[in-house]
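Take a look at this one; I'll ask things after.
Only one protein chain is missing from this complex, and each of the others stays in its spot.
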Amino acid sequence: MSIQELCTVRERQALNSTMFALTMEAPRISAAAQPGQFVHITCGEANLLRRPISICQAQDGLLKIVFVVKGEGTKWLSERKAGDVLDILGPQGHGFDMDALGAHPVFIGGGIGVPPMLLTMQTARANGAQPSAILGFRNRDAVILEEDFQALGTTYVATDDGSYGIHGFVSDVLGAHIEEYTSVGCCGPKPMLRALASIAEEAGIPCQVSMEERMGCGIGACLVCACALKAKDGETRYGHVCKDGPVFDSKEVEW
Amino acid sequence: MSIQELCTVRERQALNSTMFALTMEAPRISAAAQPGQFVHITCGEANLLRRPISICQAQDGLLKIVFVVKGEGTKWLSERKAGDVLDILGPQGHGFDMDALGAHPVFIGGGIGVPPMLLTMQTARANGAQPSAILGFRNRDAVILEEDFQALGTTYVATDDGSYGIHGFVSDVLGAHIEEYTSVGCCGPKPMLRALASIAEEAGIPCQVSMEERMGCGIGACLVCACALKAKDGETRYGHVCKDGPVFDSKEVEW
Amino acid sequence: MADLRVNFCGVELKNPVTTASGTFGFGHEYGEFYDLGELGGIGVKGLTPEERLGNPAPRIAETPMGILNCVGLQNPGVDRFIAEQIPFLRQYDTRIIANVSGTSVEEYAGIVEKISDADVDLIEMNISCPNVKCGGLTFGTQPKMVEEVVSAAKKVAKKPLIVKLSPNVTDIAEIARAAVSAGADALSLINTLLGMRIDVESRRPILSNIMGGLSGPAVFPVAVRMVYQVHQAVDVPIIGMGGIRSGRDIVEMMLAGASAVAIGTACFADPMAPVKALHELEQFLDDHGIASVTELTGAVQI
Partner (left out) sequence: MADLRVNFCGVELKNPVTTASGTFGFGHEYGEFYDLGELGGIGVKGLTPEERLGNPAPRIAETPMGILNCVGLQNPGVDRFIAEQIPFLRQYDTRIIANVSGTSVEEYAGIVEKISDADVDLIEMNISCPNVKCGGLTFGTQPKMVEEVVSAAKKVAKKPLIVKLSPNVTDIAEIARAAVSAGADALSLINTLLGMRIDVESRRPILSNIMGGLSGPAVFPVAVRMVYQVHQAVDVPIIGMGGIRSGRDIVEMMLAGASAVAIGTACFADPMAPVKALHELEQFLDDHGIASVTELTGAVQI
């Protein structure tokens, strides 16, 4: 169920020089939001297409997103202030299957893949699980949301250059602790997801991955956001990130 | 001499439901502004072309424009607030020849052609002339800037429907008073300008008309703002409103 | 209240607003936002004789006021469309415009014949697909190929046949005449303009297929021009499309010569776009005292 809502910005936070958080009044979308879903946001008159951004938090009628400035659209978004109104579609897509997590899921985010894991971990905990988190960043300056995750369970932070937390990749951390977990849920760059999926597969636990693809409609009508999946006959078929995803079972994905 | 200046809006005034005045800090442009010149304003990211708007007042580092909302560009402009910054080119074009006015010029504006006559009348008075004004509007609700003109000299206001001031056209008023004047300066719809020019011509006094045309560059490079003028050989030649105009001698114009 | 009805090749559309093929799926998703019965017609995703998977991602790139796409006709095949989608669409009080493609004259004729027997209202034949036999050139760019494929399809069509033209041609009027002389009951245009974007960081084309089709507001003036030229050249009704966003855009397209319009890319920016544009059109007609929307068609004053 997709809703178009005009949402007033309540708060804008600069997390570092390129990452921002916006909290918006979105009573209808936030009430319907599920972990792993995203919203599709109009980013000014000069950008024709909406931008897909994951839901980081959704409660008390408020919707929080966290994003990095990449091009014109996210730049525009980063310049919004409290009181501005955004045209948002959401919640979109198929999020994490919360019934398939088991008692000790681990949620792994890489870089800008971290924010959606927050609502996911929160929800898992509310559902009675004991979740852990592994967060990976390029360096110390890129670290975001650490305390929010710490509050929900054991949280490892790794940086590529070792300037903060563990020196290394989230896959190294997962490898070291894999026996503690009943499932993996993750979001981040594709090579990272592939690496995590293969560790989980080897350990025989389920792994759900959140995929990214360029989008048009964001609701499943235009078929542009194709994600290559394994068809039953071993051939490729295309799923659509905006509707079938963004979260897929890692075994379904054709890497 | 054309200047590109980033100008902070000092004040926005709604004159009626479709007409607005913006006063901006434009120290360089306002210092150079001559009566009858215009500025070329960027109107948001969604509109590629700048919009030409006449200079209504220029003093103490401030620039005032008055405009009617016609399409997307002027709509955008009407939504600016104090503190917003506008990208403005100006002062553009060739304004009124103030040396050719004589002691008793009359300045005539029709509708949105009224605003540029204000700086013109002010300057004429500062130069020692005794100017009059004739202002024409559709109806009572459309009347703008009346007191500003009254303060500078005899001012007649006419409305098409008689709901305010004289019932009739500015050309009627000019016809009735033509003997009092040494020259005419005017801005408004083309049929009005043509009518005024022929009255002035009959009376044997010079008439300067401010023309409108759709613009590209606004500085004389692209040649799109053609205005048909009489060439010496009786043939047509094209002048350019943004550089040769907007003000032309009425006898030059091919009506 | 102006009369919005349009008689299009004998099929009554309740209003001239339809959706552009490929941008609207089979209507399910946008049907969550409004009653599909508000629209004059629904142009469905392009169908082929067999299921097609389409191209790998990325299939879309943004451009200034436009998009490029290279979906590559992903669709379930005409049989599954008939079995699964027509019953869904028939729940709504609107016209079904079946958009079909093939890679050879025989395939085109075959799919037109098959869809003719199904419960659709209009057939839109997309001839902007590359012809495998003719060295990859698309059918829609060569007058002779257009005549051949349209003649073959017309012979077996039992519903009005709309031929959808490609804008990637030197002389659109020539192509339109070829289609009409071969029996097209109506024309629709424009399909997408060929374009390309390159990611300056990776130095790779953004689209998996290197090039893709440009649509959206950026192409609107090209579409208006072509609809105007085609309306001057032939005597069949036209569905005008390409960059329409608003009621005023619809008016402009109809003045140029369109009897109906289709809206595509604008839906991505605003799912409500076709309905909003329809209401704006209604308002425009009422404000201007225009009794019937059909008065607009070709009414540009030269």
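Each chain gets a letter, A, B and C, in the order it is written, and its residues are counted from 1.
Assume contacts are C-beta pairs under 8 Å (C-beta built on N, C-alpha and C of every residue); 3 or more make two chains touch, one makes a residue touch a chain.
Predicted model, so just to flag it, every value in this text is computed and none were measured.
Within the entire complex, contacts from the absent chain reach the displayed chains B, C.
For the chain left out of this panel, the touching residue among C:Ala2, C:Ala20, C:Ile42 or C:Leu68 is C:Leu68. From the set C:Pro160, C:Gly243 or C:Gly264, the residue in touch with the chain omitted from the display is C:Gly243, counting the whole complex. Considering B:Arg10, B:Arg28, B:Arg125 or B:Arg237, the position touching the chain not shown turns out to be B:Arg237 (whole complex). Among B:Thr42, B:Gln57 or B:Gln122, only B:Thr42 touches the chain that is left out of the view. Where chain C meets the missing chain, the touching residues are 61, 63-66, 68, 141, 168-171, 193-198, 200, 202-205, 210-211, 214, 216-222, 224-225, 228, 243, 248, 251-252, 255-256, 284, 299-302. Mapped onto chain B, the footprint of the missing chain covers residues 1-2, 4, 42, 47-50, 87, 89, 213-228, 236-238, 243.
Heads up, the rule we're going with is that only the chains that are shown with their structure count from here on.
The central chain here, found by comparing per-chain C-alpha centres with the mean of all protein C-alpha atoms, is C.
Centre-to-centre spacing of chain A and chain B amounts to 56 Å, using the average Cα coordinate of each chain. Centroids built from CA atoms put chain C at 46 Å from chain B.
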